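With one protein chain withheld, the remaining protein chains of the complex are depicted in position.
Labels run A, B and C following the written order; every chain starts at residue 1.
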Amino acid sequence: MGKQRVAIVGIGQTHHTAVRGDVSIAGLVREAAQRALDDAQMSWADIDAVVIGKAPDFFEGVMMPELYLADALGAVGKPMFRVHTAGSVGGSTAIVAQDLVAAGIHERVLTVAFEKQSESEAMWALSMKIPFQPPMHAGAGGYFAPHIRGYMQRSGAPDHIGILVALKDRQNALKNPYAHLHEHDITFDSVKDSMMLWDPIRYSETCPSSDGACALVITNEKGGDAAAAAGRPPAWVKGTAFRSEPTMFAGRDQVNPVGGTECARDVYAQAGITDPRKQIDVVEMYVPFSWFEPMWLENLLFAEEGQGWKMVEDGATQMDGDLPVNCSGGVLSSNPIGASGMLRFGEAAMQVRGQAGEHQIDGARTALGHAYGGGSQFFAMWIVGADKPDS
Amino acid sequence: MSEITLPARLDDLEMVKSIRTPARLEYDYMPGAAPSRFLQGVAQKRLLGQRCPVCRKVYVPARGCCPTDGVPTEEEVELPHVGTVTSFCVVNVQFYGQVMELPYVSALILLDGSDIPLMHLIQEVDAREVHMGQRVEAVWVPDDEIGPTLESIKYFRPTGEPDAAWDTYKDNV
Amino acid sequence: MADGELLTAELIIEYPFSRTTGPVIGAFFTALREGFIVGIKASDGRVLVPPFEYDPITSESLTEMVEVGDAGEVVTWAWVNDPLEGQPFDRPFAFALIKLDGADTPMLHAVDVADESAMSTGMRVQARWRAEREGHINDIECFAPVDGGAS
Partner (left out) sequence: MRDVAIISLGQTDHARERNDVNDVEMLMPVLADAMKAANITKDRVDFVCSGSSDYLAGQGFSFVTTLDAFGPWPPISESHVDMDGAWALYEAWVKMQSGHADISLIYAYGRSSPGDIRRVMSRQLDPYYTAPLWADPVSLAALQARAGLEAGSFTEEQMAEVVAASRRNAKANPHAQLSGDAEAKALLDEDYFVSPLHKHDCPPITDGAACVIIAAGDVARELSDRPAWIRGFDHRIEPNALGVRDLTTSVSTRQAADKAQVAAGGVDVAEIHAPFSHQELILRDALGLGDDVSINPSGGALAANPIMAAGLIRLGEAAARIGRGEADRALGHATSGVCLQQNLVCVLEGE
C-alpha cells in the first residue's frame, strides 16, 4: 500500500475572542468545522473520520469532551479520535489526521482543535496547586521567563527584540479578520511601556486567552487533484514530524531544545529542504511570548545559534522580509490553546493555497507550520507546499 | 448559523445565555515512593537527591526515575542548602490563588552537587539585584512549621559569596 | 527517618464553571425558568427532548423548537440507594429516562418515590418544579408519579 500523497482542501476557523458568549462548546467547534467543510465544498456525509484535539479537559471542565462532541462534528457511525499533547496538540492532531490519509485508511478526514477558555480561567487551569509541590509562583509566564533571560544572556540580544516581535505580530493581526487582538493604536512605545509582568516579559509581549477553534479537511491525492481541477488549489503535505523530550533533566537546554531541532531536521529532510531560510517562503511559528520568535528561528535552523534576534532586528521576519513569520498575527494575537497549533498549521496551508487575504505573502509556495507544548518539550511540525510532492 | 424557530411561549422573553455548573472533586493525592522519601527528608531539614545508575546525574527533588534513561534511581545523595541562581524572573502580576507581595523573584536554583535546578523564591534582596550566577542559601520556616513540603524552605537569599563562574552553571541555563 | 512512610494529601479541583449555551440549549433553559419544557424537531420528524443542537443521525443543524408536556412515561430506571454528592437527592431515588408527552426521545432526570417498589417501567410521572428558577436543569426538582396514572 505504501504512503499516499495528502492534501489540505478545506480550512476553517472561528473569530477568536475572549468570550464567545453566543455559542455552546459544540457550537464553537462546529463553526470552524462547517467553514472547513464549506471551503472544501463537502458535506458532513463526505467525511470518513474525525480527529479532535484540545489541551487539558480542565479548561472546560468536561472529561473527554469528544464524546459529547460526536454529534456536532458529524462523527456518529464513524471513527473519532482525540489527541492531547499539551500546547502542541493542535499540530499533533493535524498530523494524526493526515496519517490516516497517508496510510490509505481514509480518503477524507475532518480534523478540529479548540479551546473555550472562558468556561473557566486559563490561570486557574494552568496553576492548580498540587500538594507537596512548591506552588507555580508565577504561572506560564513565570515558567518561561527564565528561559528567555537565559537566551538574552547567551545571545547578547538587546531588550527591544521582544518588543519588535510583539509589534510585528499585532500589526499583522490587523490584516487577519479572525484574530482576537486588533490593536489599531499599537506602537513600539506602547509595547515598551506596557506593564512588565514577568520580567523580562511585558504585558504586550504575551498571548491573550481566547475562545476559538480551527478545522481542516484533509484528503488523499484524488481529493487534492479534484480540488485543484475545480480551481481550489490544495496545500500538499510535504513532511510531518513529532518530537518529545523530558520536561526536566540534567543539562537540558530549554532555550534551544534538542527535540525542536531534531523535529525540524526530520521534517525538512522529508520535504527535501536543505537550506530552510531560502527554501521556505513563510512560517507560522508557535510564539506565545514574543521572545520565542528569535529562539525558534535558531532552533528551527533559520539562523545560527545566537543570531536569531538579528533576523528580527533586520526585519527579515516582517511580511516584506525574506522569511515572513506569523503573518496571521500568530499566538500573540489569538490563543485558543488547544487550537493554536492547528491554526499555525492551517495558516501555513492558507499561504500556499493563496487564500490568506490581506496577510497573504505573494507567491508563497512552501510553508512551515510549527507548534510546541509543555515546557518547550513537545514539538509538532509540517511542511506544506503548493506543488504536489514527488513521492 | 441557521435561524432557530421558537414556540410562541418563548417570544419576547429574555433568553438564558449561560448557566452555572460549579464542580468540586476531591482526590487523595499520592506523590509516590521517592518523592515521599524526599519530602520526609525535607521535614527533617535534609535535601535528599538521587543519582541515576546510568548517567550518574543527581536529581533533586528525588523523583525515583531518571527522565533520560527511564530507569529507577536509588542511590541517595544528601545535598547542601546552598546553590547558584541559573536564571530567574521578576513577577509583577497577581493571579488566581496567589498570595505573594509584588514584585517578587522566582528563580531556578542549582544546589551544589545537584545536576538540575529547582524553582523557588529569592527574598531578602531587592528584586533588581537578583542576577544569574548569584550564590544563594535556603531560609527555612521556623522548626515548628517544618513539614514534608518544599514550602518548608521559605525562600532562598543571597549568601554574599562571589558569583559562580558561568561555566559552572551554563549547562543549566 | 522512617522508611517507606508514604505521604498522601487532599487535592481539590474546584471551579464555578460558567457555560454559555448558544440559542438551542438557551431556549430549553429559558423555558425551564418559565416552567415549561421544549424540544426540537430532528431530520426524521422526531421531537428530541432535551433539544440537541445537531441531528444525531445526519449531523445537520436543528432549528425547529416545539413545546412538549411536562409529564410522561418512564422508559427505564435505576434505583440509587446511596446517592452521591451533587445528585438530585441525598436520600434514595431513581434516575430515569423519561419520555415526555409529545416527545419521541426520553430525557434523564430523577424520580422521587418512597422506595424502589413504587418504581416501574411505563409509569407516568410529572415534573415537580422548583419555586425559584434560574434556567438550569435543576429547575425541575425531580419527576414524581402522577396520581392515578397508569403503571
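Just so we're on the same page, contacts are C-beta pairs under 8 Å (C-beta built on N, C-alpha and C of every residue); 3 or more make two chains touch, one makes a residue touch a chain.
Worth saying up front: this structure is predicted, and the values here are computed from it rather than measured.
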Original post:
Which shown chains does the hidden chain touch?
Top reply: A, B, C
Original post:
For the full complex, which residue in A:R35, A:R82 or A:R344 touches the chain that was left out?
Top reply: A:R82
Original post:
For subunit C, which residues reach the chain that was dropped from this view?
Top reply: 6, 8, 11, 13, 17, 19, 21, 25, 28-29, 48-50, 52, 56, 75-81, 84-88, 95-97, 105-110, 116, 121, 136-138
Original post:
Contacts of subunit B with the missing chain: which residues?
Top reply: 19, 21, 23, 25-35, 63-72
Original post:
List the subunit A residues touching the unshown chain?
Top reply: 1-4, 24-25, 56-58, 60-71, 75-86, 92, 95-96, 99-100, 102-105, 125-126, 128, 130, 241-247, 249, 257-259, 262-263, 374-375, 377-378
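Definition applied: only the chains that are shown with their structure count from here on.
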Original post:
What pattern do the touching chains form: line, ring, star, complete or other?
Top reply: complete
Original post:
Greatest Cα-centroid separation from subunit C: which chain?
Top reply: B
**OP:** List the centre-to-centre spacing of subunit A and subunit C in whole Å, with centres computed as mean CA coordinates.
**Re:** 39
**OP:** Can you tell me which residues of subunit A touch two or more of the remaining chains?
**Re:** 21-22, 27, 61, 121, 124, 130-132
Original post:
subunit C: which residues touch two or more other chains?
Top reply: 7, 9-11, 13, 15, 17-21, 23-24, 61
Subject >> Residues on subunit C engaged by subunit B in the complex (per definition of touch) >> reply: 1-21, 23-24, 26-27, 29-31, 33-34, 36, 38, 61, 63-67, 135-136
**OP:** Would you mind writing out the residues of subunit C in touch with subunit A in their complex?
**Re:** 7, 9-11, 13, 15, 17-25, 52-61
Original post:
Once bound in the complex, which stretches of subunit A touch subunit C?
Top reply: 19-27, 30, 44-45, 58, 60-61, 71-74, 76, 118-121, 124, 128, 130-132
